[in-house]
Structure formats: C-alpha cells, structure tokens
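Take a look at the following structure, please.
The complex appears here minus one protein chain, its other protein chains still in place.
Chain IDs A and B follow the sequence of writing; residue 1 opens each chain.
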Amino acid sequence: MAFLDIKDLQVDYVTEDGVVHALNGVDLEVMEGETLGLVGETGAGKTTLAKCIMGLLPQRTGRIRSGEIYYDGKDLLKMSLKEMQKIRGAHIAMIFQDPMTSLNPVLTVGDQIAEAVQNHENCKRDEAMKRAEEMLELVGIPAERAGDYPHQFSGGMKQRVVIAIALACNPKFLIADEPTTALDVTIQAQVLEMMQDLKRKFHTSMLLITHDLGVVAQNCDRVAVIYAGEVVEYGGIFDVFKGMRHPYTKGLFSSIPQIQNEVTRLAPIPGMMPDPMDLPEGCKFCTRCQHATQRCREEHPQLVQVGEGHWARCFLCEQEGKVKE
Amino acid sequence: MKRKEREVGSMANQALHSRGLWADAWHRFKKNKVAVAGMVFVLILVVISIATLVIDWVTAGEIYNNYVTKTNLPMKLAGPSLEHIFGCDEYGRDILFRLLWGTRYSLFIGIVSILIALVGGGFLGAIAGFYGGKVDNVIMRVMDVFLSIPSMVMAIAIVTALGNSIFNLLLSIAVPQIPRLARIVRASVMSVRDREFVEAARAVGADDGLIIFKYIIPNALAPIIVQASLTVGSAILSIAGLSFLGIGVEPPAPEWGSILNAARTYMRDAWHISVIPGLMIMITVLSLNLAGDGLRDALDPKMKN
Partner (left out) sequence: MWKYIVKRILMLIPVMLGTILIVFFIMDRSEVDPAKVILGDAATEETVAELREELGLNDPFFVRYGRYVLDLVQGDMGESYTYRTPVSDQILARLPNTLLLASTAVLLSVVIGIPLGVVAAKKQYSAFDNISMVVCLFGSAAPTFWLGLVLVLLFSQMIPIFPASSMGRGFWGVLRSLVLPSFTIAISSIATVARTTRASMLEVIRQDYVDTARAKGTPESKITSRHMLRNALIPVITSVGLNFGVLLGGSVLTETVFAWPGIGRYVIEAIKTQDIPSVLGCVVALSIMFTVVNLLVDILYAFADPRIKAQYKQGRKKR
C-alpha cells in the first residue's frame, strides 16, 4: 500500500487578475522508504503540491478544488488545523527552497531546532536544546554554534540547519522543495549526500522536488514529470531515464548537455509553458509539441501504462497499454 | 529609514524603465476611488480659496468685512440653524463664511511652506547625494542635528524669535521639514546617480549642474513628489497648531486653528465652534494623505501591500 497517496488533486489560486489553475488533477503515490523525484519547469506546480501536502497553501488565495491526500489512511485535506499541527514536523516535514530566507533571523538556530522538538515532545527547554545540539552535530555543524543566529552561517550551513529542523522529530516523510537550488554546486553535492545518509539512517520516505535531472538520477527511486499542473509521465528511475515516452520528458532530456555525445547545439523545448489562467483544452503540452495533432488540441489525454509501473499521458502511447482509469 | 530609502530607490528605478510612467500612474490613480475622492476634495478647497480671493478682489473686500470679520453681537454663539448652518462664533460671525475664507491660509501656508522646504531640502539633498563622500557626510550630519529638534518645537522657537509675519510662519513650518525632504531627495539622487545615461551625459562633457537638473532631478522626481504631498498635511496641522497657541495667524483673520483657539473659552456654551473647524482641518489633512498615499501606490505599484 502506498505510504502517501495523492488522488486527483486540483488547486487554484484566486488572484485579482483571474484564477490560476496551479494543479489540474495530480495523482501520485509514494511508497514507504522510497524517494520520489518530482521534476518540472518553474511554475509547473511543484511547490504548490508540496505546500498542499503540508497544508500551507496561502489562506486567502489558495483553493483546493478537489482531491484527497491520504497519509496513514487519513485524508490530510480534511484534517483540522490542530490535527495538521500534530502531523507537521512529527510525521511529515519539509525542507524549503531558499535557506537564506527560511530561517527566522531573530532566533538562534538552536532555538529554532528546539522549537520543533518542543512542539511534539513534552520536554523541557534544556532537553530540547540538547536534542537541537545533537541534530546540529548530525548535519555536520559543531554543537557550540547552537547559540548563533542565522546570519552568522553560510548558505550551505543554513540549509543544513533547515534539514536539522526538518529531521528533529524523526519524521516518516520528508518533502524537499529544491533543497539545493540556491546553493553553490560544490555544496549541493555535500548537502544531497548528507540527506541521502540521513534518509537511510531514519528510514524516511521522501518527495524530492527539483528541476535538475542529475539530482533525480542520483537520489531517486522513481520519478514523476509534472507539466502545467499535471503529471505527464512517471515510473521507475531507469524506465523513465532510459525509455521516456512523453514528448515533454524527451524535450527535458534533450535540453541538457551530455558529455558523451558531441552535439553542436542543445535542443531546447520551443515556446513557453501555457498561461495557467488560460490552459489549452486538450493536452496541456500541445502548444509546444512537435507531434501535436488536432486531437491533441481538443481531447485531454489520460495516463497510459507503457511499462511495469511506468505511465505516460500522451496519445502516442495509446496503442501500447491500458488507460489508467 | 533604510527601508524607506530602498523604496525610494525602486521608485526611481521604475521611473527610468517605463517611459509612460506618469500616464501609467495616472491610469492607476484613477482606479483608486478613495485617493480620487481625496484629490477631488483638495481641488474643491483650492477652488474655494481662489473663489474667495476673487470675490474679495471684485467686491473690494466688502463681503470679507461684512460677513467674515464684522461682529454681529445678537447672533453671538448662535447654534447651527438654516440661516447659519454651522452656527456663529463668539462675535456672532457666521462660521461657514469664516471656514470658507480661512481655507486660503491653511492651503497657501501648507503648500508654499512645503515648496520652500522642497527647494531647500532638494538643494541640500541633491548635492549630498550627487557628490557623496565628505560633502554628503557634512550635510547629512547637520540635517541629523536639525532632526533632533521636534518640528513643532522648532516652529514655536522660530515664530517666537522672529515674530509671526506670514513669511516667518512659512519659514517656521518649512525649516523643520527641510531635513526630511533632503533625505528623500538624497536617496533618490543616489539611486540614479550612477545610471548609464548619467555616465553618458558626463562622457559628452555635461557639467554637474546640467546633469543634476536635466537628468537626475527628473528621474528622481516621483518619490519626491509623493513625499512632498504627504508632508503638506502635516504642515497644515502645524500652522493650525501655531494659530491655536495664539502665535500663528493673527485674529480676526479666520484661520481654522485660531477659530479653535477662541472657541476654547466658549466650549461650555457652544460646542459647534470647537467641533466644526476641527473637522474641517481633519478632513482636509485626511484628503491630502489619501491623495498622497494613492499617488505613491500609483507611482510604485510594487509597494502596494
């Protein structure tokens, strides 16, 4: 059984200029102990999905149109704020994109980690501080620095602190929203490696959001490709990387340089992602797809099984397998 | 203060990038109903002060002498009625007339004093911002010293020492505002000083004065206008305050603050004399603030919430 099961999740943002359709029926499953990669361009809805799982959609503008997110057999979206607060940090934790802004500048890092502990465990402040120091050591920061403020740390160190906060209560599921995008390349590798170690140590499942296919290749068991608020292809890491089926996925791969084959030019995907306020009726990718037909423009394709646990949302694959209901 | 300077910077940057800044701003301003209402009220006041001046000129002050300043003791402290909708004051003068004829003082002193402050503060701020370094340091330290005297207190000192002629009143309101405006001008000038088009002007041999007036000031204008328009309100409050203390505009001139000063004695018998002129001042300042806020939002939509 799936550890976290997202069913037909549709999320809008209601803004002054109109309704932004951020997620348009996302179905995803995360298995126990696995790392699922979520890949897509900026604005594809990756962060919205993460925030939706955490119950952190902007209150005023965010609106969940439909869908369920089952965790441990219960629908997170139907939970009260109180119940959600018990889940956040203790069961599901999140690592944010930009370590520079995700720490509170006026509290010491020790305090910020200890707060996570105190939120879920009935313990005294000094016990929580001790745990905070242990967590710091765990992410490779000397315990003495617990009394320092965020501005006294470098970007990479800050992200380690953010990770320490996320893992402080030993959560079963970790959402990492582009955890290394804001970091230098050398630091990126270190942080990712550390996350992998900790994940194995604590036996945590993870949703790793990124736009970097290299990161996915190194860290994930399965991968889902998201485009304009829709999962267009997902499957095991080897299946997708070796036998990608959706034109968008192919485009993603051909737009990154590969060292082994000499190419004179990269092939970027032409055009731009469609305006999320005014999405095409049929396939969301039809405006940029070189295979697009009249049918693609009119009819919305369903996910089609193209291999063992490998699905793609494209009419081109229709003959190959059964349509997901 | 830091944040304000950053806001100013971003406003100045915007001024550079969009050619139709003023047209855009006007378009956005029009959509802000509250700000438009504020501006309409201010315009009405301007019309009233001009109209009353014209009336005085045409009638050779007859209306002014007969209705605004002439005592009419039978109507002393009369409450609001159909004939005198705002009632009469302690000399039986119609308050509505006095308020209308008093508009010119608040508006004139408010606007002119801020213009004076703008010239003074603009000059000092532009020099400080343009040259930077030591010049900047000296000017801004002196401005800091000026800022350490509460503005109302400085205004009182100036009027006490120099007397309360109109010019001195203008000065007493303007001087305390100079450092505030200088800071804003300095920040905007600094944000445009090193832009490419200034470099280009310098490269073709334009002198400093030309660069400041032709290139820097126009591009730094938006935040300065916003700040100045927001300051007019506080200038009107200051002048009313001085008149209320009896050291501003002299009676029998119908300045709003001095009507309130006289009203104090008769508060027990005639509430309307103390309430109505104050409402007038409040609504005027409110309108100016709303229009100024609207102007700021219109000129820099990014700052809005």
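Following the convention adopted for this analysis, a residue touches a chain if its C-beta (ideal position, glycine included) is under 8 Å from a C-beta of that chain, and two chains touch if they have at least 3 such contacts.
If you're wondering where the values come from, they're calculated on a predicted model, not measured in any experiment.
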Touching residue (missing chain; options B:Ala25, B:Val68, B:Ala240 or B:Leu295): B:Ala240
Touch list for chain A against the chain that is not drawn: 51, 54, 56, 60, 81, 85-90, 93-94, 96-98, 101-107, 112, 115-116, 119-120, 149, 151-152, 162, 165-166, 168-169
Where chain B meets the chain that is not shown, the residues are 1, 3, 142, 144-146, 148-154, 156-158, 160-163, 233, 237, 240-241, 244-247, 257, 260, 263-264, 267-268, 271, 274-275, 277-278, 281-283, 285-286, 289-290, 305
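Heads up, the rule we're going with is that only the chains that are shown with their structure count from here on.
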Could you grab the centroid distance between chain A and chain B? Build each centroid from C-alpha atoms only and quote it in angstrom. 54
